[in-house]
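Below is one structure, written out as structure tokens, with a few remarks after it.
Omission of a single protein chain aside, the complex is shown with its protein chains in their original locations.
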Amino acid sequence: MQQIPKEMFQPVRAELSEAEKISKPSLSYWKDVSIRFRKNKLAMFGLVILIILVFMAIFGPHMTKYDYATNDLMNTNQPPSAKHWFGTDDLGRDVFTRTWYGARISLFIGLAAALIDLCIGVIWGGIAGLRGGKTDEVMMRIADILWAVPYLLLVIILMVVLGQGLGTMILAMTITGWINMARIVRGQVLQLKNQEYVLAAQTLGANTSRIMFRHLIPNAMGPILVTLTLSIPSAIFTEAFLSYLGLGVPQPLASWGTMASEGVQALQYYPWRLFFPATFICLTIFAFNVVGDGLRDALDPRLRK
Amino acid sequence: MLRYISRRLLYMLVSLFLIVTATFFLMRAVPGGPFSGEKKLPPEIEKNLNEYYGLDRPWYNQYFDYLVSVAKWDFGPSFKYKGQTVNDLINEGFPVSFFLGMEALLLAVSIGILLGIIAALNHNKWPDYGAMVFAVLGISVPSFIMASALQYFLAIKLELFPVARWESLQHTVLPALALAATPMAFIARLTRSSMLEVLSNDYIRTAKAKGLSKGQITVKHAIRNALLPVVTYLGPLSAGVLTGSFVIEKIFGIPGLGSQFVLSISNRDYTTIMGVTVFYSILLLAAVLLVDIAYGFIDPRIKLAGGKKGE
Partner (left out) sequence: MKKRLSLLFSLMLILSLFLAACGGFNKKDEAGDNKAGDKKSNVPQELRVNIKTEPFSLHPGLANDSTSGTVLRQTFEGLTVIKDGKPQLAAAESYEVSDDLKTYTFKLRDAKWTNGDPVTAQDFEYAWKWALDPKNQSQYAYQLYYIKNGQAYNEGKAKADDVGVKAIDDKTLQVTLENPTPYFLELTAFYTYYPVNSKIAQKNPNWYKNAGPDYTSNGPFKMVSWEHNNKIVLEKNENYWDAKNVKLTKIDMAMVNDDNTELSMFNNGELDWAGMPTGQLPTDSLPQLKKEGKLHVQPIAGTYWLKFNTEKPPFNNVNIRKALTYAIDRKALVENVTKGEQIPAMAAVPPTMFPENKKGYFKDNDVEKAKEYLQKGLQELGLKDVKDLPPITYSFNTNDAHAKIAQAIQDMWKKNLGINVKLENAEWNVYIDKLHSGDYQVGRMGWLGDFNDPINFLELFRDKKGGNNDTNWENPKYKQLLIDSQKQSDPEKRKQMLKDAEAILMDELPVAPVYFYTNTWVQKDNLKGVEVSGLGDVQFRWAYFE
């Protein structure tokens, strides 16, 4: 074995003051989240898509000289061309204009419904999970009952009482939409509330709302965000389903749901009428999903590498 | 445990009663009656019909009669199909929807969990992206587009399967696939996200430290804990899938209960609406109960007895 002479070793001059210094710059929680989110290529891609979609929803309808409602019966079902970028539909309306006009409506319905779901769901599920016992029992049973009452009956009544329109649509979507969120939140709270830090907080005298909003909700943020990103698509879907049943937004308004449900009838003949709205539904939902995933990963400190 | 279940059963009964009540009054609040037609019936005939079906009596009489007949599991004659009882409709339609649902559920659960696990184990590598893109596709296509597209490409273009109807096992493949797509994607995503969470836990690190192989860790420690959210989701999902999907049954011409139910609502087939609602509610409530019980089995941290606060 080769001997290393002692002289080759040199003591490092250790400054005592430097020993505890953290070389990495300190980061706040949200800064950290944003850095990690930006590292996630797929999520960033989704975000870019969403930004483009929102941009097009705002400016798209103004890019053509066509109106979303004016018919041109001499030019029905024209394939995409320089004149009509996405072709025309069966009343000769420009599909490009209608697609972006529909984007406004679909995105608005999706976001509004998801946010309302989130608020009701978190409060309802949180209280049920945290209180437990009788409260939990009663609250979850109420949710079950609402879940079990025929949805279509509720929707038809809403449509008749309030008349067709965007507000009715959003209400129809949230009337049972929040239940899923409430169930997830409750499940999370049930799981988390027996953990030591909650016990510690309780011992320290924290009140219920503090425990809920400072401890439980942030820790349950992962599943809540995942559910949220799923509830936007599911609202856009419900809109499509209701459109399929003819209970969608009133004519001649366009939404992706109404366009797709009409387009699907023409799939074999005028595929562009389905292709464009369907593609944008898929893109939107894809984007929300990957963004949600990225957020989830970024928000969860345990996944930090 | 037994006490818990019997208590829950009692709650179920109360819920059922409330659902029946709510549906009964909602149904009557919807305008339009079961005998509305393009050609209006002469008033005498309409009066006759109302008498026959008891629609001319005060609502409380109808309501209490209805409660009694529900208790006897006799939902009465259908308004829409003369000569058939609602029990007949359920007995004929439900097995079809149930079979299709089972097929779809099996597909969704097995493929979904598999995809989710693969994605989680290869976090941020190509299998993860691949599995998730596949899953996201399943979520991002509305069922009526999915069903029509499957029908168009697999049945019309490639002629692999029949276009529609309910005749042989071959006929069930396309509708089952269409039905499974969305839940499969949901399950895959849920599995993935909860697997990831579980894999970052201390006990996994412990398991790794004590030298268990990746496979052993996955099977013994991770999956079991990761499936918890999946199980939560499975309850309402299975009830939803087994009761049949209107869109898919319509597009594939399947004589299931799902399309029957939607039709009964637009036909104002009062007895069928009520009968199927009661039937569905029982299924749903049972599914929720089963999930809660399964929860307790899988996650011992959750106390079933619904114990006192602060325990």
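Each chain gets a letter, A and B, in the order it is written, and its residues are counted from 1.
In this text, a contact is a pair of C-beta atoms (placed from the backbone, for glycine too) under 8 Å apart; a residue touches a chain by one contact, two chains touch by 3 or more.
All figures in this text were calculated on a predicted structure; none of them were measured in a lab.
S.K.: Touching the left-out chain: which of B:L26, B:L114, B:V133 or B:V163?
M.R.: For the chain that is not drawn, the touching residue is B:V163.
S.K.: Just to verify: which one of A:A206, A:M221, A:A266 or A:L283 makes contact with the chain not shown?
M.R.: Within the whole complex, the residue contacting the unshown chain is A:A266.
S.K.: To test your reading of the contact rule: which positions on chain A touch the chain that is missing from view?
M.R.: Those residues of chain A that touch the unshown chain are 69-71, 73-74, 76-77, 90-92, 156, 159-160, 163-164, 245-247, 250-252, 262, 264-270.
S.K.: Name, in rising order, the residues on chain B that touch the hidden chain in the full complex.
M.R.: Residues touching the hidden chain, for chain B, are 30-33, 35-45, 48-49, 52, 80-84, 88-89, 92-93, 95-96, 98-99, 102-103, 105-106, 109-110, 148, 151-152, 155-156, 159, 162-169, 219-220, 223-224, 227, 250-253, 255, 259-260, 266-268, 297-298.
Operating definition for what follows: only the chains that are shown with their structure count from here on.
S.K.: How many Å are there between the centre of chain A and the centre of chain B, using C-alpha atoms for each centre?
M.R.: About 23 Å, centre to centre.
S.K.: Residues of chain A touching chain B in their complex?
M.R.: Residues of chain A touching chain B: 40, 42, 131-133, 136-137, 141, 144-145, 147-150, 152-154, 156-157, 160, 180, 183-184, 187, 190-191, 194, 202, 222-223, 226, 230, 233, 237, 240-241, 244-245, 257, 260-261, 264, 267-268, 274, 278, 281-286, 289-290, 293, 296-297, 300, 302-303.
S.K.: Quick one: in the complex, what on chain B touches chain A?
M.R.: Those residues of chain B that touch chain A are 11, 14-15, 18-19, 22-23, 26-27, 29-31, 124, 129, 132-133, 136-137, 139-145, 148-149, 152, 156, 186, 189-190, 193-194, 196-197, 200-201, 228-229, 232, 236, 247, 261-262, 265-266, 273, 277, 280-281, 284-285, 288, 295, 299, 301-302, 306-310.
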